[in-house]
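For reference, the structure is listed below as structure tokens.
Excluded from the complex is one protein chain; the other protein chains are retained at their positions.
Showing chain A:
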């Protein structure tokens, strides 16, 4: 096995092209588990930890370009204002030790259906930036996840950043697990209200082969909010609306029975998370917590 340590992104891309047998590693919180348990013996590790290009974020008026190597700890500390949903999800990742090393880039690279960053990236309409010696391309998060632990990343590409729109309104994230720390999600859910467009966006994790949006729930809520003039009236959400929204989110799931939970429990829990997060986000909107991009 070789240990490749590029000093620049260009060098890393050249190595990636030359060594299709190399596994990229940054925080190591996924890759090293596979190494430690003999599940993976790649021809090389390609260490991305030293690449300053991946370690920065930059905010414009409506988007944050988040370098693939920015840790969850930094997202929590530095980006909770423009990206509250992603920051909330980051807070639920592993433990302080894991959040000091783990990155959204790694979450995207692993593409586990349980990755905590995925639902808020989907609701925000984020775009993944990948690079190779052939050039750079942008992949919408909605097109990123192809199957269980399979993504749109080509063999010669590296994830360089994710472009996340600044919150257009209240965002929420909720996750079910056996305890509050150190859990892989039994199921998770991100929700975003966009008052300017009247959109309600919701995505679920650990509930299907890939993280996914819930189009029927979104369409229902969007239409109901408009018909009832809720954005302008600002009245409490009717119970029937909240209930139906939860049912539609649960119906969007395609969960399985596995070591962490059962399909039936996941559907039930997703409906609960959907009702709770919609209620929390609506309360934030009514309380004037509305954010202007």
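Note that a contact is a pair of C-beta atoms (placed from the backbone, for glycine too) under 8 Å apart; a residue touches a chain by one contact, two chains touch by 3 or more; residues count from 1.
To be clear about the criterion, contacts and distances are computed from a predicted model.
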{"item": "Protein that the absent chain corresponds to, by UniProt name, given \"Vitamin K epoxide reductase family protein\", \"ABC-2 type transport system permease protein\", \"Carbon-monoxide dehydrogenase small subunit\" or \"Cell shape-determining protein MreC\"", "value": "\"Carbon-monoxide dehydrogenase small subunit\""}
{"item": "Given A:33, A:148 or A:219, the one touching the chain that is not displayed", "value": "A:33"}
{"item": "Residue touching the undisplayed chain, where the options are A:8, A:56 or A:97", "value": "A:97"}
{"item": "Of A:47, A:192, A:218 or A:247, the residue in touch with the unshown chain", "value": "A:47"}
{"item": "Interface with the unshown chain - residue positions in chain A", "value": "1-3, 5, 25, 27-29, 31-33, 35-37, 41, 44-45, 47, 49, 73, 94-98, 100-101, 180-182"}
